[in-house]
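What you see is the complex with one protein chain gone and the rest in place.
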């Protein structure tokens, strides 16, 4: 394929190299000229503008740091919308907000072009080995056209349907899960340290015990809504969160995350779900969001 | 060993059966007489009081639902403290608070007895197959004496030192991690649903992508404090949490957990850690708890 | 009246002095003998035990620091329940939890005695001038009997009905309002300081502007449920909370309270209340608590 590549940071470069390695024809652009020159050493053609990175290309890939950069590159004067042939594909692989993806998708559609949002999971070194996860969403033909590129950079793809913003939503939802897990572990660690527990013991317990498969175990319960066969009830969960709060108080450790869980458990109990599996917080969260309940 | 067993709920019964299966001599007591009778069918001797479950025993195991029950059984008139020979071991395997464990440990020590706190991870069906994780803490000789029992019910033990309350702290810290992961997944799921994403796609992304090893990956960074080799900085983490908030706002989904993370990231940035790996929220959490900083 | 007084800390002493000043017959007890001796100098009779403070008294007042002290003094051996004539009144003026008040009330009722919970608002110096607010709740005849005492220490009484725990609930609900206002002001102050604003300007704006009557203005809207005549809608409130978050982010100030408000506003919007007055968070809070909605 004839590929344009815009945005050659660490992740962008790693992806561009994989695509070059797959035998594709790549022209590359970055605000920082040294980066495109560097990629030229690997077989790409360095160009001096967004417009030049779009001219005559089947697909233009962007890997940009934020929404402002994406919208400027895509929709600004001389941007992708103005410079990409019709029909052409803009493949946005950065992590972007739903609103920005929505605006860019609408603008491209107006111009007879297609936006595929395909955010990735994994770090640059993982990308270099083709081990990313890719979450593509966009018009079916466009996603299909990009698939050879996805297979070069990723071990798995998770197609999310025809609306690009859904890919953004999943990527962000995953980031929520990841970030909150990091925060919770940080809180647990502070608690352990305050009690003089060796951090390695906590680490071993969390990584080898039930927490290590929490998403597959409890996510499954939530998806299947098998709350009526409780392994551990919301009421028992509340009891334990109270003990966590007590443990924190005795050593003066604020543990803000547990308060959020506690409030959802209380809400679940208030709505009659106290004797269901504590994964029923998913139902309470749905209620709070105005869906189901 | 001569074992007394008090508290024959689902988990207690499963553990008692394993111990019987190991050839130990077990007398069993529960408030609900039918339960001890049932266990008698498997070879235990059913007794009618806590005192009878203690008389002449090397170890008395409790598996009780809450702290009030533990303190009543251990410290009440005719309780374990009054009835267990000196030196004898009270092995408390329920999930208890730090304060209750502290009080019971002190009372037993005053009476020349030993408390071993050994909360477990895993469900009753896992216990029945000897697959639990056990976190024992207490006087070294007492933990050693109980180890044959631990090996009957668990695949792994995580000794937490000579102070029983440390086992409680680890169990609760693990519960914090587990519960917050459940809550975060519930929030992510509500977000995905509001965007029309198939829940199975979110499930696959979370269980197969980087979230699946979040505790081992990020816990390791926190333990080793390798924040200065960022894979993803606190500042970038903040950018993404803002996008999560935006995504939630566009579909009117309250996502309380992410706000906690966001505040820790802001605190980390305020203290000069913005360009370090976002696992540096562990350092910020430590600061907030008055340790390190 | 013949009054027994137990608990002569700063607040207890101030109240006891007012009652002495009203011409009542007071016997006084405190764990710390010096305190009762001190009060004896003002006309009370110092006694050496809880039992002595109850013997022959119409009313026994407790002003104790926590629930454990209250339950020990009321229900322990030689306590008020054992020592107070039948019918007699235990007037508990400390700040206590609902659960403790419930237990003590039940025990007294079983013994043919009455518990009046009458927590106070105001500091000891205000008590010394008879300027407290008192929230009495308990059996009607008992509250009536205590009223002469209330008028000696307070400028206002807020009778809360026949169930003592309701007084505790109101006192705690008021404490919630007070404490959260303190925290919110603290957050606002940190924000102002980070922007180089003179704290006095913020102070003046908050104390002279609409915040100064926030409870009477918005509490009224909530009580009357006049959400359909919005002065400022939930949607606008959300816009402003987003600006607060942005302002905090630009100077790296974590502002946790605003996140709580934001989530309630989002929930209100999710449930169709976005164009109602932002006081409609009361309805959303009710929904989350399983009442109304």
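The chains carry the letters A, B and C, assigned in the order they are written, with residues numbered from 1 in each.
Basically, a contact is a pair of C-beta atoms (placed from the backbone, for glycine too) under 8 Å apart; a residue touches a chain by one contact, two chains touch by 3 or more.
Every value quoted in this text rests on a predicted model; they were computed, and no experiment measured them.
Touch with the chain that is not drawn comes from one residue among C:112, C:148, C:231 or C:272, which is C:231.
Taking the complete complex into account, B:288 is the one of B:3, B:238 or B:288 that touches the chain left out. Only one of C:18, C:108 or C:264 touches the absent chain when the whole complex is considered: C:264. Of C:23, C:112 or C:199, it is C:199 that touches the chain left out of the display. Panel shows chain A; residues 238, 242, 245, 248-249, 252-256, 259-260, 262-264, 266-267, 269-270, 274 of it touch the chain omitted from the view. On the side of chain B, the interface with the absent chain consists of residues 256, 263, 267, 270-272, 287-291, using the contact rule stated above. Take chain C: the residues that touch the chain left off the picture are 66-67, 95-99, 121-123, 133, 135, 156, 158-161, 163, 165-166, 168-170, 172-212, 214-216, 218-220, 222-223, 231-232, 237, 239-241, 243-244, 246-247, 250-258, 260-261, 263-264, 278-279, 281-282, 284-286, 288-291.
Operating definition for what follows: only the chains that are shown with their structure count from here on.
A simple rule picks the central chain: find each chain's mean C-alpha point, then take the one closest to the mean of all protein C-alpha atoms, which gives B.
Centres computed as Cα averages put chain A at a distance of 30 Å from chain B. Residue positions of chain B with contacts to 2 or more other chains are 252-256, 260, 263-264.
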